[in-house]
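Below: the structure, in structure tokens.
Heads up, one of the protein chains got dropped from this complex, but the rest are sitting where they should.
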Amino acid sequence: VLWPRVLDVNDRALRHVITGLGGLAHGRPRETRFDITATSEIMAVLSLARDLPDLKRRLAAITVGRTVTGERVTAEQIGIVGALAALLRDALDPNLLQTSEHTPVLVHTGPFANISHGNGSVIADLVSLKLAPYTLTEAGFAADLGLEKLIHLKRPALGVDPAVAVLVCTVRALKYHSGMFPVAPTRALDPTLSAENLDAIRAGAVNLRKHIENIHRFGLPVVVAINQFATDTQRELQLVRELALEHGAERAEVSSSWADGSAGALDLARAVVTTAEASRGRVQPVVRADRPIEDSIRAIATQIYGAADVAFTSAAEKQLQMLHQEGLGRLPVCMSKTPLSFSDDPSAVGCPEGFTLTVKELRPYTGAGYITALCGDISTMPGLPRAAAAYNIDVDSDGCITGLV
Amino acid sequence: VLWPRVLDVNDRALRHVITGLGGLAHGRPRETRFDITATSEIMAVLSLARDLPDLKRRLAAITVGRTVTGERVTAEQIGIVGALAALLRDALDPNLLQTSEHTPVLVHTGPFANISHGNGSVIADLVSLKLAPYTLTEAGFAADLGLEKLIHLKRPALGVDPAVAVLVCTVRALKYHSGMFPVAPTRALDPTLSAENLDAIRAGAVNLRKHIENIHRFGLPVVVAINQFATDTQRELQLVRELALEHGAERAEVSSSWADGSAGALDLARAVVTTAEASRGRVQPVVRADRPIEDSIRAIATQIYGAADVAFTSAAEKQLQMLHQEGLGRLPVCMSKTPLSFSDDPSAVGCPEGFTLTVKELRPYTGAGYITALCGDISTMPGLPRAAAAYNIDVDSDGCITGLV
Amino acid sequence: VLWPRVLDVNDRALRHVITGLGGLAHGRPRETRFDITATSEIMAVLSLARDLPDLKRRLAAITVGRTVTGERVTAEQIGIVGALAALLRDALDPNLLQTSEHTPVLVHTGPFANISHGNGSVIADLVSLKLAPYTLTEAGFAADLGLEKLIHLKRPALGVDPAVAVLVCTVRALKYHSGMFPVAPTRALDPTLSAENLDAIRAGAVNLRKHIENIHRFGLPVVVAINQFATDTQRELQLVRELALEHGAERAEVSSSWADGSAGALDLARAVVTTAEASRGRVQPVVRADRPIEDSIRAIATQIYGAADVAFTSAAEKQLQMLHQEGLGRLPVCMSKTPLSFSDDPSAVGCPEGFTLTVKELRPYTGAGYITALCGDISTMPGLPRAAAAYNIDVDSDGCITGLV
Partner (left out) sequence: VLWPRVLDVNDRALRHVITGLGGLAHGRPRETRFDITATSEIMAVLSLARDLPDLKRRLAAITVGRTVTGERVTAEQIGIVGALAALLRDALDPNLLQTSEHTPVLVHTGPFANISHGNGSVIADLVSLKLAPYTLTEAGFAADLGLEKLIHLKRPALGVDPAVAVLVCTVRALKYHSGMFPVAPTRALDPTLSAENLDAIRAGAVNLRKHIENIHRFGLPVVVAINQFATDTQRELQLVRELALEHGAERAEVSSSWADGSAGALDLARAVVTTAEASRGRVQPVVRADRPIEDSIRAIATQIYGAADVAFTSAAEKQLQMLHQEGLGRLPVCMSKTPLSFSDDPSAVGCPEGFTLTVKELRPYTGAGYITALCGDISTMPGLPRAAAAYNIDVDSDGCITGLV
């Protein structure tokens, strides 16, 4: 059985579990894992389905395991497609929410871009494309993850090419990518990141440059959106804007919508519209369709991430051979990788080069229509940080929740 | 750590699991279990809390584990009460739903009566008592479970005594309790149960009689509600009514509300009102407060279930001693037991006598304010039946879900 | 698979293990246990076999597991009998050792009497019966275990009845059975046990009396051998001798062979010879052959141990039913029980009465030819005491081992 249970909590103790203990009445002992819901293949299927029949077709194609003789078993073969579809029937309709300024927004499906394909649903985009003059869709995490998957995994299902890419950056992130600050995933940010530091921005801009280059490689114009923080100085914001343009962005604008609402994003919005109008709107994929898995991974790793080489662990090598034998060897690939670096090493900030990307596992997501490649030490079940935010949260005597920020 | 994870699915393979495998970065290996949400202590706490401060007080008192030297550790000590309360803040407000005839009903909290205290929330009852002339509250499963816990566990938190007990029975259930039909929890009902069979009803009425006696022991009048099925004959319904009155019920009426809506329950409603008006409304508990756990269990087992004796497994005996050492030895007891029999053996239908009730485990639910006693082979995580209902469910081309019945 | 691995070390962490983790190349996950070698069915088979063909026949009959549909699988069916016999070929020949006075003694096989049948090998006895005028064979632990199994399990294989039982006792053990001293299995002996205490001996003699009665029930005369310790006083030794005779022993003699060698046991030896010559040498079993398992257990528990009742746990009850269905329901029973008490509670010293013996598990030892019944909290893998003897052991600079006593 390959199919894991999923839960929507961060629980590192569920990454490696044994279930079914206690005797035959309680199932059979099995080594398995819980994944976070955001990496579930069902979440991916829901995101990529164009309609109910497509949803059922994709659910039917999900690989749930292999027989003892190694043959793939699908959800259809074990007869659960109808029940799955019934549970998802209402979830397939996009959720219409409103912003704090009462403009409509569709929030629909949440596959993480580090451990899934990282894009909102195809159906929500199709609805928006019908109803609105401009459709903005989020491709999460960094562009090496979210955008790459928009192009290679979502675009074929959507059937529409984007006209422009909006690349969001912050002063703080560029400083972080300078490598001058000690930062770890589970540690609070260094307070000195808030002090003005033009040198750090200049050093960290190699990360921005690499993203701009990557987006151009896909044939898309780039608008850099500089997401302003309260601690940013004007000189810092100005420098980022200059560096963005210098490194090839078509346009770059500061957005203060966090403080000023839509008024703060007007310049940015105009830049996006202008760029979109001028765009020829033709995407150029980096990975061609119908390529062997290992070639697709190599193309993404070397051309997008900047890796020198790709290594497969012994286990991944065997999975690769099995996938080829099963006729799944030319499915597209969904990379699972830390979003903190272009490489598979979360501490390699900036624009690392010459590294080897290690693929440790290949999982067939045949319902979603791709092979998931887990790189480095990535886990599909996050853990809580050392000091969990929950410790600060309370409800006061008026029933108001405190400690959320 | 005593605290299990809960999930709201039936998954027998999660009854005995080992979590935290794979090395220190993924937690520590631990033998544990998943419970069904309906048996969660948090569900019980939510049901029994009178208001937000009471909720927080109860959450703080939850036992999450013991130190290596055996001292109890509470939710308060690990600092998660605020976060728990924040998650439950909105859940504490009762849900107002409407029936198919547009009359209001509060549906709030769902602790199963076999593996939890089996009663809707105290807050929903308090709201109803303020708003409505008559408050009907459900005490689930059979009266030996739901009603016993209403009296001993919910009544102290609610502070109000019921005036009358409505005992629901069916023709089919009485036949089942005759022992003339082979019935197993995971098997479909025998179709011959639907044929008229007055002898079986007479034989099975020992079960009804025992329930009426038990309710009288609590000092409450009994109205027997005979829930009519399409296959019941008039002679069967008439016989049940006669047997109910013969066995001591104050009143007994057939209800056809399943087919006729509120019109079908008018006779029953009038009988309930008349009985309630005449009731002195004073409950007489079977278990006195502040008794040792083992005495409370013995009182319920012998006086309500009809057991001859109570046995503790070696493990339960040790837990009992530990609870006494910790000063928890006189908390009330929440019995966990099969609802299919007065005994702990699901196949002992009718009115079994002379049996020994085996207590296999005692769990401190100090937030709920009681000790849970698991009897026989009861599990706090149900399994799916051999032929899961999911296999019949589908969504048709119009998007309608089929196969639910 | 029912068949456990065995190891000849005390290792409590191997009582409950999961093996075969890590994927198909490393076996399948299985909940299992390691037993101590002394409880191995192979040890029992080796002890009970009369010759090589009998050994092979018994090995072939060993139950190694059940199929998923519940059918028993034997060692013969999985084709390992030849290999097992090859490993045991030389082990089947008894070991001839000499005492410190250069008299010959056969030491052959070591099944513990608390968790196996507790008697030296049939072959060694047959050899001795051929070569020596008198054959002394050890039936280990207390007579309620070792002697009971000599009569019911070994005697049918041996085909010879004993003429007399030598019941070994010590001053210290009788004091211990008075209940006046706190003693726990894993704790050092109370030093006050060494002081003269005639009252304690009188109180503890109820244990001796019960053993004498039990042996008489088997139709055997009893010679009580009082094993002298350095701290025993003459008054104590004299009192034990008087009490033994008063409680019905045919003879009772002090043996100081620990200090004086064979000279110290001359009186005892003469008493044994005299009693043996006068014996009619016909044993009367307590359990008749071909009785249901539950009857055999009840007979031993009530007639030998002094229990009032026998209880089966839910798990043992199911195993009992399965054994009856398999046609194994009338095999003899090998009791597994603490040697520290007549009951299944190690702390119930003296001559406990009115207790219920709990059977927690029934294991088919079809090669040995019996069903093992595990009672109370007995484990077939001992643990080390809190202060393991290993901490005191060393090798000095001359290569001599120190710290063994």
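Observations on the structure shown:
Lettered A, B and C in written order, each chain numbered from 1.
In this section, a residue touches a chain if its C-beta (ideal position, glycine included) is under 8 Å from a C-beta of that chain, and two chains touch if they have at least 3 such contacts.
Keep in mind that what you see is a predicted model, and the values were worked out from it rather than measured.
If you put the hidden chain back, the residue from C:Leu2, C:Ala259 or C:Ile393 that touches it is C:Ile393.
In the full complex, chain B makes contact with the omitted chain through residues 18, 21-23, 28-31.
Interface with the hidden chain, as seen from chain A, comprises residues 18, 311, 313-314, 358, 376-377. For chain C, the residues touching the absent chain in the complete assembly are 5, 7, 11-22, 25-28, 30-31, 52-53, 56, 79-83, 85-86, 89, 383, 390-395, 397, 399, 401-403.
Heads up, the rule we're going with is that only the chains that are shown with their structure count from here on.
One simple way to say how far apart two chains are is to compare their mean CA positions; for chain A and chain C this gives 66 Å. Chain C has its Cα centroid 48 Å from the Cα centroid of chain B. Distance from the chain A centre to the chain B centre is 45 Å, each centre being the mean of its Cα atoms. Within chain C, residues 18 each touch two or more of the remaining chains.
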